[in-house]
Structure formats: C-alpha cells, structure tokens
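Heads up, one of the protein chains got dropped from this complex, but the rest are sitting where they should.
And now, subunit A:
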Amino acid sequence: MTSKIDETTTITAGNKKVEITKKDRHHAILRWMFMGSALFNYETQQATSVVWSFSKLLRKIYPDDDEYVQALDNHFKYFNTTTAMANIILGATTAMEEKDGIKSKDAVQALKTSLMGPFAGIGDTIIWVLLPTVMGSISGYMAINGNPLGALAWILIGAIIFWIRLKLFDVGYNSGVKLVTEFGDKLSLFTDAISVLGLMVVGTLAATVVKVYTPLTFMTGKVKLSVQTGIFNNIMPALLPVCLTYLVYKMLNSKFWTPTKIIVALIVLSLVGSFTGILGVMPTK
C-alpha cells in the first residue's frame, strides 16, 4: 500500500467522481475518538461505534447504495479492542477500502478480527492498567497531601496521548497490513518490558498504600506490649498489608470471589474489626 495519508484518493463510480482527503479521514477518526465505547452493547460491542464514526467516510468510498450497505453491514459485525489501538486497525482498513472498494470486504473483516485481540491485550495493559497504576499512585499521593500537580500532569498526559492516537491512525493508514502486524509484535515486547515498571510499583503499593493496623496490646507482667509496633513491625514493615495482598490475590483465583464481593467482604471485615477493637485506624506519624 503506497498511498499516503496526505494524498487525495479519487474514487470513480459510474460518472460520479468523489475525492477523499486527509480531512475526511481525520473527521472519521475524530468521530471514533469521541464515540469510543459509548455505543458499547453486549452483542457486537464496539461495532456500532465504528459504523457511526466511519459512516460518512464510507459513503464517500461507496457512492453506490448497495455497496455502501454491504460495507456498513460488514462493520456492524462484532468488534472490540482498546479504543486507542483501534485507530491503527481502522487506519489500515480505511486504506484497504479506499484501494479495493467492496472487494476488500472479507480482508477488512479478517484484519479486524485477527488484530483486535492482540491489540487489546497490549493496549489495555499499557493504557488501562500500567499508566493508571503509575500515574494514579503518584497523583493520588500528591492529592492526599493537597498537591494538584499530579492530577494536572495526568490530564496533560491525556492530551498528549490524544495526539498520539491521531498519529496512530495515520501510521495504520500509511503502513498497511504487513507493518501493522509487525508493529504488534514489537509492542508485545514493549508491554513486557514496561510491565517490569508496573510490578515495581505494585511492590511499593503493597507496602505503602494498603493500611492494616491493629491497636491490640498484650500485658506481660507490668510491661505493655503493642502487637503492631512490638511484634509485627519487628518481623517486617507492612507485614499485615502484605499478607492481606497475598490473601486477596489468592481469593481472585476462585470463581466465587468477584471484585465486588471482595469489596463488600473487606467492608464487613473492617466493621467487625472496628466493633471488636481488633482493627483500628493507623495513627498518623
């Protein structure tokens, strides 16, 4: 695929000539970047969002009504991936449809279904897990101490990512099917590497964010011994939080313990702990 995004593609259908410009394509992808998962449904997931966003551009590619409906029906089929990563896939499919028209129908469908899984794996990990973990813990801490800079920086990062997503569409459009597939391969190594950063933050979070504290004390003779500072803290800092983290990690392996059930269980545990005096609010140093 040699066509470039800044070039104009001319489609000839009968005596009608339609020009598709970079502006048309960016209009479509901006519609997608607004709609995203807002038309998410349990049957075809993001498919309707794709149709809604690209319907105007596809109309230009398919001036013929029957072909247009066929193309729309093609996009009405199940599609779901990270919204940001979809930009690359949709860039590539746009290039295919501009080049081959309705003949590309099956290839477009094949590309979408084969890439949406791996791209979601990579995109979700980076955009919805790693970035929010790192930025969330940084900005969360700063916010608790009354500092808004972390949250503001996060919004700025959102704006930068918005620009990158627009570029990802151009990358998909210009590079075509083969490069998009190769890009995916490299990204999986990138995801793996950046997971190391995420896991280091996970180790930190277990030690600092989770707070489990017991105000219990033992009386041995005349000496009063605090269970927390006298015993647990001497074994290891953040011993109780680490144990709780491991316990919840194991609970998630079972089908019974959904995240919502775990939240309710932790609230009940806290209330019982508070009532019996086994658990307390950690005193601020």
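In this section, a residue touches a chain if its C-beta (ideal position, glycine included) is under 8 Å from a C-beta of that chain, and two chains touch if they have at least 3 such contacts; residues count from 1.
Note that contacts and distances are computed from a predicted model.
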Missing subunit (named according to UniProt) among the choices "Sulphur transport domain-containing protein", "Monovalent cation/H+ antiporter subunit B", "Acyl carrier protein" or "PTS N-acetylgalactosamine transporter subunit IIA": "PTS N-acetylgalactosamine transporter subunit IIA"
Of the residues listed, A:Val171, A:Val202 or A:Ile231, which one is in contact with the missing chain? A:Val202
From A:Asn80, A:Ser114 or A:Ser226, the answer for touching the chain not displayed is A:Asn80
Touching residues on subunit A - with respect to the absent chain: 32-45, 47-49, 51-52, 55-56, 59, 65, 68-69, 72-73, 76, 80, 83-84, 120, 124-125, 128-129, 132-134, 136-144, 146-148, 150-152, 154-155, 158-159, 161-162, 189-190, 192-213, 236-238, 241-242, 244-245, 248-249, 251-252, 259-260, 262-263, 266-267, 269-275, 279-282
